[in-house]
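Following: one structure in structure tokens, then a few remarks.
What you see is the complex with one protein chain gone and the rest in place.
Let's turn to subunit A:
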């Protein structure tokens, strides 16, 4: 039986038989539906919800805050090696700014309280998780920079936090200045969550702010004086007019968080503590900040 015989499958497939038409029809309709469901089932669940990105040096309390928001209690946590995304409801007294007018029974109100917290590892070697999200912040409504207010009192802790914060703010600024439209991208506010306020050595929020501002100025100065990157030279391009970008007002004078308003980023510093153990600390300030930007 050759392929050109009358009863070969090829001839049958091309002949105007009702069964053939039916099968073709079924395939034509079902295939796209199946493909769609196969491809988009997973993607559809994750997209759409507003996201808060948690960054900050290791040991600040990011994962603890994530779990506190999710379940209301804080289990013990260790150094993270992988990012974590969880879906949470804004805890009770706090109301999302977008639905102040809604009544609590409204299903839209419930929906608006849902959001995603994206916890990233803070260890120096693993910050690429955070930076890759920052480079393309889809759905990111705000960035929470969790910092240990007690560790910031010491030189090493302060420098680490300041450098990380500098990089975060710089990538936000780059995103703004590189935007193609004249309106600029959607603004992303930053909350500096000064954690561990319950510790005796913790600095108050205002002191955290001034210390960080000062340290970021120093970081910026040192970056300006530092050697250039090896990138251009090694890839064989000319590195003569490799222009760097400086954080806040062209990198002149001392840095203040208010300078970030120019690029559509507000920076707030709020103290709190995600205390581990019996008494679940005091993070109402952070939650209300999240509510304001939800």
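In this section, a contact is a pair of C-beta atoms (placed from the backbone, for glycine too) under 8 Å apart; a residue touches a chain by one contact, two chains touch by 3 or more; residues count from 1.
What we mean here is this: contacts and distances are computed from a predicted model.
A chain of this complex does not appear here, and its UniProt-recorded name among "Transcription initiation factor TFIID subunit 9B-like", "Small ribosomal subunit protein uS5c", "Signal recognition particle receptor subunit alpha homolog" or "Cullin family profile domain-containing protein" is "Signal recognition particle receptor subunit alpha homolog".
Remark: the omitted chain is touched by one listed residue; of A:80, A:112, A:133 or A:217 this is A:80.
Among A:17, A:71, A:186 or A:261, the one in contact with the hidden chain is A:71. Residue A:116 is the one among A:53, A:90 or A:116 that touches the chain not shown. From the set A:124, A:184 or A:204, the residue in touch with the chain omitted from the display is A:124, counting the whole complex. Contact between subunit A and the unshown chain involves residues 39, 42, 45-46, 63, 66-67, 70-71, 75-87, 116, 119, 121, 123-128, 155, 159-160, 163, 218-219, 222, 225-231, 233-235.
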